[in-house]
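Heads up, the thing below is written out as structure tokens.
Removed from the display is one protein chain of the complex; every other protein chain stays in position.
Up next, chain A:
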Amino acid sequence: MEPVRGRVIRVTFNADVHSSIQWHFQPQQSEIFVVPGETALAFYKAKNPTDKPIIGISTYNVIPFEAGQYFNKIQCFCFEEQRLNPQEEVDMPVFFYIDPEFVEDPKMAKVDLITLSYTFFEAKEGQKLALPGYQ
């Protein structure tokens, strides 16, 4: 995979928590400039400010919707339960790249901003996130 140098994309980061979970969750950078075909690292962080362990599970969204198919996460913290002990704060990395095929898609010609949005929910024991296409 080769980077497509001429096509800089601004990736911005959004963080949400569902009202059910008392974590503080935020991105560690508001934006990062990437090119398709080159892997990139970014960080969120989460803190459990309570006196009880809390297990969270997150899902993500990509805006614009049509850009999501080109957004490839190599590794992140999503879809699996993450447990934070009382007062614990952790870094949460996302390692990703934008597929070079992005630049071949005429629908993406005017897209120079992609927003990655993660939302954390409180996980109940044995809960599985029901996501289309993910068992």
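The criterion applied here is as follows: a residue touches a chain if its C-beta (ideal position, glycine included) is under 8 Å from a C-beta of that chain, and two chains touch if they have at least 3 such contacts; residues count from 1.
Throughout what follows, contacts and distances are computed from a predicted model.
J.: According to its UniProt entry, is the unseen chain "Large ribosomal subunit protein uL3m", "Myotubularin-related protein 12", "COMM domain containing 2" or "Cytochrome c oxidase assembly protein COX19"?
T.: Matching the unshown chain against "Large ribosomal subunit protein uL3m", "Myotubularin-related protein 12", "COMM domain containing 2" or "Cytochrome c oxidase assembly protein COX19" yields "Cytochrome c oxidase assembly protein COX19".
J.: When the complex is taken as a whole, what residues of chain A touch the one chain not shown?
T.: Against the left-out chain, chain A lists 1, 3, 28-29, 31-35, 38-41, 43, 59-62, 65-66, 68-69, 72-80, 82-85, 88, 90-93, 95, 97, 105, 107, 131-134.
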